[in-house]
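Structure first, commentary second.
Left out: one protein chain. Kept in place: all the others.
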Amino acid sequence: MLFHKYASPKVFYALAGRLIPWFAVATLILLGYGLYQGLFVAPPDYQQGESVRIMFIHVPAAWMSMFVYMVMASAGAIGLIWNMRLADMAATASAPIGASFTLLALVTGSLWGKPMWGTWWAWDARLTSELLLFFLYLGFMALQAAIDEPRRAARAGALLALVGVVNIPVIHFSVQWWNTLHQPASISAINKIGTPAIHPSLLVPLLIMAVAFTLFFATVLLMRLRAEILHRERHTGWVAELVKP
Amino acid sequence: MNWSEFFAMGGYGLYVWGSYGMAALVLAFNVLAARRREKNVRRELAAATHLNQAEPE
Partner (left out) sequence: MATNLVGSVWCVFRRDLLIAARKPADVATLLVFFAIVISLFPLGVGPEPAVLRTLAPGVLWVAALLATMLSLSRLFAADYTDGTLEQLALSPQPLTALVLAKVMAHWVTTGLPLLLLSPLLAIQLYLPAEALGTLLLALLLGTPVLSLIGSIGAGLTLGLRGGGVLLSLLVLPLYTPILIFGAGAVTASATGLDPEAYLSLLGAFLAVALGFAPWATAAALRISLD
């Protein structure tokens, strides 16, 4: 299977090294274009004015927080089932990136909410779900940090991530319900603002930023994987050759 | 292009630039952390190789 060739750390190290520059350049181009579209081309919103531009950071960040968790859980599952160390490394490396996107979503959510709702924090369904997702990331990272033995750490993390994946829809649904339950009518109007009807002019920068963030994630993941491979394979000949001054 | 209007963002300057600034920080942090990790690993490896080479045959 073609797959197996790239599962070899040595081969993947070289491949990643060739891919990183391309991904990095693509990221920069799309980030630039996305910022241009978001800050200059997209018109201000009828209701929210210029603050709607925060959406071009907040929504892609929230999407990434979910996407990276899926990647983390999938990589963990692959590592667990097929005993692939590279997959284990990918799961571990993805976690801090995903956690930082979740934090970004939370902070920008708060900054977007303040002018709209008047408070720095509101327990609306999306922000509350994001917060719980943040805790799930932190739990994964804490569990792996607490286990010294690499194989146990990888497998325990993978199991936790999979349990998390099963629970995320349940948590989402529960928080939705909880939110509609407790909100007086004035705040349910806020929830509508939180999920604006996306006009086409707003959709373009949103999607570009989402792709840019995804490419960014791929770039950083490849960088981290190279470092992890060097570390894991430190006793092999090819690594010794590599680090010779 | 009215730059002062651009920076004011219709009064929402703090929130908009706060968000974009935070995004920049997160992106930068991720890149720097990845770089730092690679640097540390390389340093560890160099130190280990040094020790191996320093052993008298």
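Note that the chains take the letters A and B in the order they are written out, and that residue 1 is the start of every chain.
By our rule, a contact is a pair of C-beta atoms (placed from the backbone, for glycine too) under 8 Å apart; a residue touches a chain by one contact, two chains touch by 3 or more.
This structure is a prediction, so every number in the text was calculated from the model and none was measured.
The chain not shown here makes contact, within the complete complex, with A. For the options A:39, A:84, A:159 or A:204, the residue in contact with the chain missing from this view is A:159.
In the full complex, chain A contacts the hidden chain through residues 132, 135-136, 138-139, 142-143, 146-147, 151-152, 155-156, 159-160, 163-164, 166-167, 170-171, 173-175, 177-178, 181.
The rule we apply is simple: only the chains that are shown with their structure count from here on.
Averaged C-alpha coordinates give centres for chain A and chain B that are 17 Å from one another. Interface of chain B with chain A (complex): residues 6, 9-12, 14-16, 18-20, 22-23, 26-27, 29-31, 33-35, 37-38, 41-42, 44-46, 48-49. Residue ranges of chain A in contact with chain B, taken from their complex: 35, 39, 44, 49-51, 53-54, 57-58, 61, 96-97, 100-101, 103-104, 107-108, 111-112, 114-115, 216, 220, 223-224, 226-228, 230-231, 234, 239-240, 243-245.
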